[in-house]
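Every protein chain except one is present and positioned as in the full complex.
Order of writing sets the labels: A, B and C. Residues in every chain begin at 1.
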Amino acid sequence: MTDPIVIGATINGEATQFLASERDSLLEALRDRVGLIGTKEGCNNGNCGACTVILDGRIVCSCLVMAPEVAGSTITTIEGIATADALHPIQQAFLQDAALQCGICTPGFIVAAKALLDQNSAPTEDDVRLWLAGNLCRCTGYDKIVQAVLHAAANMRG
Amino acid sequence: MQALRYARPSSVEEAVALLEQGGSGARVLAGGTDVIVQARERRRDINLFVDIKALPEAMSITYDPDQGLTIGAAAPCYQIARHEAVRSHYPCLVDSASLIGGIAIQGRASLGGNLCNASPAADGIPSLIVLAAEAGIAGPGGRRTLPVEDFCTGPGTNALAPGEFLVSLRLPPPHPDSGAAFQRFIPRGEMDIAVANAASQLRFDDGRVRWARVAIGAVAPTPLLVADAAQALVGDPLSDVTIAAAAAAARADARPIEDMRGSIKQRKHLAAVLTERSLRAAADRARGV
Amino acid sequence: MVTADKKHRVVGTRPIRHDGTDKVTGRAAYGADLRLPDMLIGRVKRSPLAHARIKRIDASKALALPGVQAVITSADLPNPADRVVPFGEGSSDLKDLARNVLAADKVLYEGHAVAAVCATDAHIAEDALDLIEVEYEPLPVVLDVREAMLPAAPILHDGLRTKEVGGEKGDQPSNVASHLQLKLGDTEAGFREADLVIEREFETKMVHQGYVEPQNGAAFWNRDGRLEIWTSTQGSFVARDQIAALLDLPVSKVRVTPMEIGGGFGGKIPVYLEPLAALLSRKTGKPVKMTMTRDEVFRATGPTSGTYIRVKIGAKQDGAIVAAQAYLAFEAGAFPGSPVWAASRCVFTAYDVPHQLIDGYDVVVNKPKVAAYRAPGAPTAAFAAESVIDELAQRLEMDPLDLRIKNAAKQGSRRADGATHGVIGNDEVLLAAQDSPHYRSELQGENRGRGVAHGFWFNIGLESSASASVNADGTVSLVLGSTDIGGTRVSIAMQLAETLGIAAEDVAPQVVDTDSVGFTFVTGGSRTAFAGGWAAYEVGMDLRRQLIERAAKIWEVQPEQVEYADDGVLRGPPGDDGAPRAITFRDLAAKLPKTGGMVVGRADVNPKTSGPTFATHIVDVEVDPDTGKVQILRYTAVQDAGTAIHPAYVEGQMQGGAAQGVGWALNEEYRYDDQGRMENPTFLDYRMPTALDLPMIETIIVEVPNPGHPYGVRGVGEVPIVPPLAAVAAAIHDATGVRFNTLPISPAAILDKLLPDGD
Partner (left out) sequence: MARVFIPSLMRDLCHGGSQVEVQGDTLRQVLDNLNTLCPGIKRRILEDGEIRPEFSLAVNGVEESMGLLEPVPDGAEVHILPALSGGARP
């Protein structure tokens, strides 16, 4: 056993310090040390996207990041997507379009979609499918998810 | 995840010292997309991660028309694929860097890590080979370089000596009448390991192929430079006949295994198909199409 | 949408699901998200061998590791009685269930649980696994269903004898657990009448449901003898009953709290971790949580059967099918109980065939015990039967949908199991498919092809309970026992709202634990919106009766004089002023506290079936002849929903089923080495479709109301996975001219057929 270490990072806009083991992945640290359970584990080896978070502006699989690596970084998780008073337009579109069934993959899809729309306000269907190809959904056949992201982009463009 | 420590050296010397002290249990951590999985699944006995992402040399991408391109070993694929000079002078690298994993993987995975992991199916290595890249290595004995085609020694093994690590990749400046391209085949649209892949570079002179390089992957213990394919191309104008000869040479050099990702028959066939496709794409790029 | 007469206010609309906000903000708590004070983490020690005798288990080194709290083996499980446990679609003998949860004398598949450990944190629990020493005596393995049926095959269970269903048991040990036969008419005579007879063999591999959330389970065995379980299950009551049986406890001592569930498709009906967590909790006095890794999910939960199927169909020159015969051999995995039963009862059931003979075999092999997977048994049976029908159409030069329409079963058609069809939407679905924009469009381009296939599924009914209390603010709190995998809270709440004439948003549904609602069967069998909705309807009728009485009391009239209209307004006879009396549900709710108190409605229902249903799928593909890659260009799913309560979630079921079917057809398979070790237990190499692999999936909902339901609902969740396997195969045939009778039709398989030998 090694002693836990203190890690400081900006998580969902707040400077945060947490204790973690050097063995922890970012996913484990977020869920078990910080208490942000919205980031999900589906495969724990980077093949399903359920644990997607935005790390310093890029989406990553948090299961493929070691917790000590994020010292000094900025992280956005699903808990940081909505504001205090409103859902993000992507979240709203997922609800309107029935783009979730069981919901376990939903946080990863929404976080990934946000990163896409942050850099491309008018993606095509192909852009969306390529961007989300690392996120597996077994319930929906992707149709309504892709529609929701396209609708959210249109709504955000106004 | 097995029990391990994490270190983040701030100089190349410090990194070498950590790796040397750590012995065989110490592993470089760049993007982590392979090595973290290996540690978690206990496929390798790892007890120390040496994170090289604080080393500027391992993270930078620089281009100079005379010197060529230098890519830090830990520079993530998305940065490589977006880099202006890479996009205009080394589109073949963009092919590879934007095909490795999905978008989230490309946010972390590096071409250096792809090379060091030494998977026979690595999507970065054939491109690096045809672009004549050299590996810049630091170690207890100082610095050295090695042609990329000599870097991998077998599935998952490489030419790095104890205490050494890959710092950067250096690619010569491209010749104006040249073009290079990478092709791979996977069963799905994304999120797969190549069943086979191939890269080609062609340099033309007065309508004839003056110089060529063809490399194939996932068809042998390491990615292969196919000398016979270049031989079949050089000296003649590029034609269906020379392309077919080069593809046949690739097929002949392929000595794949049968596994869950592909059959022998499929892989030998794909080595030829992808060689042909990469040659045509490389020629288009050389012509500026 | 092909709709029935619509007179509904809520049914057929698309309100936002009540649990939606929690699920898009990350607040919804799934099983792995549970945090309890002083909680320990458990892990399972699994067999690396597919068949071996356990000689010795030594946990002493693990127990010596600081932080490790307890280790259990099968010796800690009560000796199971010889009886069968209630279960969903798929079932188990209690002894088999116990042996699957923890191996006793033998391990029967790679990944079979042999011990479990708990520790103060997940890393220590993981380290402890390596310190549990297990000594094995390896035994020969048998992996293929046909090899397992041979007399010389290695035997998994020395005590297993072939049960001839309706007959006697065999007298020799065998891997064939049972043989069933369905017979209608005289097939020999039938085939003699036929002008064309086609017989083909088919093979499919074991595949997994592929839910994204791994199995989990947490337990706290209190010192008062009560056991608390938290788990992501498709059926909290069915989980409770399994756990109670395995641990030899009265059901009243076990309370199961269903957590949110990240997909199941049938695979989260059996228990795996819950009884282990319970035993570890009893040993330590602390709560214990366990979750599986993805690798464990693949190797050690319940996929569905690999199969060998032979189908023979005879038709007259005009396309009339006169005889059909099927031989179905299904891998059950390590213990008996494959879905060959359902496959046999589905294989030709969409058609009116006078002479049928169907033989089904349930066969054990050294692979994980199968569980239910969306319309269990039907997809592979339809792959075989529909592929032969496609070939018949080709040989008879008939449109493949015309051939199916000509032979479609109708009300009164006799099925192979002897029963007759009731009111069904078979013709309607086929005709809607034929009339669809997709089928009427022309497919152009090289290497492209179109395929169609048709499918049938029973759907089940069974028990659902619900209760609802009216709040003074005009809303209703609805309490349910069905876990919500895909939007059933909203579709059930909508049926209560419809009954009461209020808005869906004014019903607040919640899923509660097994002590807080009446027995409710699994979310599975396409039953939940059907039976749960029926229960909600009965709750609504109960509330209506009580509200009528209350209004009558307030107005001082007789209840018979008060009418509860579908718009949610109660109307009575004119008052003293001569004006008719009327009060809305909302206004009456506000008066309840001071006119005698609040009202609560309750109901339990136990319908027999949720109304059989049919689906036709149309798919266009392009095959790259150089690489064997298949691209899905266009896809349309047509299906009878009875009545679509929430059409968006009906479409979602159709699209999701189609996507799973496409994966099954093209790339998904369990790959084993010759020692029975799974080679691809990751989402990287078990290739489920990604967003890039599919186009938008067009849907056509046909509504032929189910006369056996107050709103005409039929189950919708399962049938959409029945046609895709055969539809994709037919499209690939159309594109390449080659019939592929083995799944998956991977690029390697296609190249193997398209390339000359020796290439």
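Here is the rule we use: a residue touches a chain if its C-beta (ideal position, glycine included) is under 8 Å from a C-beta of that chain, and two chains touch if they have at least 3 such contacts.
Note that the structure is a prediction, hence the values are computed from the model and not measured.
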{"item": "Touch partners, limited to displayed chains, of the chain removed from view", "value": "C"}
{"item": "Which of C:223, C:440, C:594 or C:608 contacts the chain that the document leaves out", "value": "C:608"}
{"item": "Candidate in contact with the missing chain, chosen from C:181, C:394 or C:675", "value": "C:181"}
{"item": "Which residue of C:37, C:66, C:159 or C:418 touches the chain not shown here", "value": "C:418"}
{"item": "Residue of C:30, C:109, C:272 or C:341 in touch with the missing chain, whole complex considered", "value": "C:341"}
{"item": "Sites on chain C contacted by the missing partner chain, in the whole complex", "value": "84-93, 163-167, 178, 180-183, 238, 337-342, 344-345, 360, 362, 417-422, 458, 460-463, 519, 521, 606-609"}
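Operating definition for what follows: only the chains that are shown with their structure count from here on.
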{"item": "Intercentroid distance (Cα basis), chain B paired with chain A, Å", "value": "29"}
{"item": "Intercentroid distance (Cα basis), chain C paired with chain B, Å", "value": "44"}
{"item": "Contacts with 2+ other chains: residues of chain A", "value": "1, 23, 28, 44-45, 47, 129-130, 133-135"}
{"item": "Sequence positions of chain C contacting 2 or more other chains", "value": "123, 683-684, 689-690, 692"}
{"item": "Residue ranges of chain C in contact with chain B within the complex", "value": "123, 126-127, 295, 626-629, 666-667, 671, 679-680, 683-685, 687, 689-690, 692-693, 746-748, 751-752, 755, 759"}
{"item": "Complex interface listing, chain B residues touching chain C", "value": "1-3, 41, 185, 187-193, 195, 259-263, 265-266, 268-270, 273"}
{"item": "Residues of chain B that touch chain A when the two form their complex", "value": "1-6, 8, 29, 31-33, 36-37, 40-41, 49, 51, 53, 76, 78, 101-105, 107-108, 189-191"}
